[in-house]
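I have placed the structure first, in the form of structure tokens, so that the comments after it can refer back to it.
Excluded from the complex is one protein chain; the other protein chains are retained at their positions.
Note that the chains take the letters A and B in the order they are written out, and that residue 1 is the start of every chain.
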Amino acid sequence: MARSNKPMVWSLFAAGGTVAAFVMPVLILLTIMAGYGQLTDSLGYEGMKSFASGWMGKLFLLVVIVTCLWHAAHRARTALHGLGLRADKAVAVIGYGVASLGSLLAVFYLLRI
Amino acid sequence: MTQRTVELSILRYRPEEDDKPWFQTYQVPCDEDWVVLDAINYVKDHLDGSLSYRWSCHMAVCGSCSMMINGDPALSCKTFIRDLPEGQVRIEPLANFPIERDLVVVMDDFMEKLQRVKPYLIRSTEKPLEEGQHLQSPAELKKFKQYTLCINCACCYSACPQYALIPEFIGPAALTLAHRYNQDSRDQGRDEREDVVASNEGIWDCSFAGACSDVCPKHVDPASAVQQMKIASTVDWFMRRLGLGGGKS
Partner (left out) sequence: MSRKPYVREISHTTWYLARRRDLLHMAQEVTFLFIGIYTIMLLWGVKALSEGPGAYQVFLDALGSPLVIAFNWITFVIMLYHSISWFSVTPKAMPVQIGEEFLPGGIIAAGHYIAWVVVSAVIYYLAGGFNG
């Protein structure tokens, strides 16, 4: 029996789960508040641009987006298998593909801010 | 001693007569302090001698009498009749195993997997007899003691959704047994077990549903053992890729 390469994606899954556990609730709350038109100073264009211009802001956004995408992708694999879909290879390729694309796009867009 | 008549609905299967299993009901007068095993023994002794089932110690240490009681895997000697809801008690053989006869299941797969993880002390350097015994501190013992308590009842395999869907999955008890030895200070065989443990059919088929720990009658907490191995194996995997070797965790 060969040793699996799952640790590669599982470490991202675990990182994503941890990051999500700590920051997702407050981030979603802020997103809702932005949707209600609140906190226009900090969540408006100027505020967010200055936050994301610094390297710390970029790093924070990058870590959140990348780890949570991979967390969702890996969980999608077990979820769909549990729902009866027997196409693990396809689900993995599509899921991790979306996560990879999203990660690259995040880097690309963050660098342009 | 007050008595209460309980209706047992037991899944029967006689390979020489039946094509598929079927339920048979029995009315059993139960004493207040009876466990399900007592009720089943009453059936065997007074109502239907043809009923087949495994049991031995009647005190939750041998692991023989595991079966499905009202849809959940449990030891019948540890499940009190008075704790069950009113109405019919549904008894079936342990889930996820083929039925041999009545409540007796084929345990071969479970047995094979226990052996596959090399559940014995493995030394890379044998300690010469003159040096005496392996000394182990209380702290070192405590590190793996909990995982030695498994009585091989296989309730965890019945509860595990992954074992139900993926028969190749090595399963909670076998993986926990590997962890028991990996954590033992006298053992040097973690790397040898890793090929089995860290395979796709090993820890990586576990989805951390936690059902195994929920049903374990000895509170071994197999789920925690598997998660600890996932972390150790992941660290191991990265260390090897980075050329830093990867040994005992």
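The rule is simple: a contact is a pair of C-beta atoms (placed from the backbone, for glycine too) under 8 Å apart; a residue touches a chain by one contact, two chains touch by 3 or more.
These numbers come from a predicted model, not from an experiment.
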item: Contact partner of the left-out chain, one of B:L47, B:C62 or B:V106; value: B:V106
item: Residues of chain B in contact with the chain not shown; value: 13, 15-16, 20-21, 71-72, 95, 98-100, 106, 137-139, 142-143, 161, 164-165, 207-211, 214, 221, 223-224, 227-228, 230-231
item: On chain A, residues whose C-beta touches the chain left out of the figure; value: 17-18, 20-37, 39, 41-45, 47-49, 52, 61, 64-65, 68-69, 71-73, 75-76, 78-79, 82-84, 86, 102, 105-106, 109-110, 112-113
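Heads up, the rule we're going with is that only the chains that are shown with their structure count from here on.
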item: Length of the line joining the C-alpha centres of chain A and chain B, rounded to whole Å; value: 37
item: Chain B residues within the chain A interface of the complex; value: 161, 165, 194-196, 198-202, 204, 207, 230-231, 233-234, 236-238
item: Residue ranges of chain A touching chain B (in the complex, touch as defined); value: 1-8, 10-11, 14, 78, 81-82
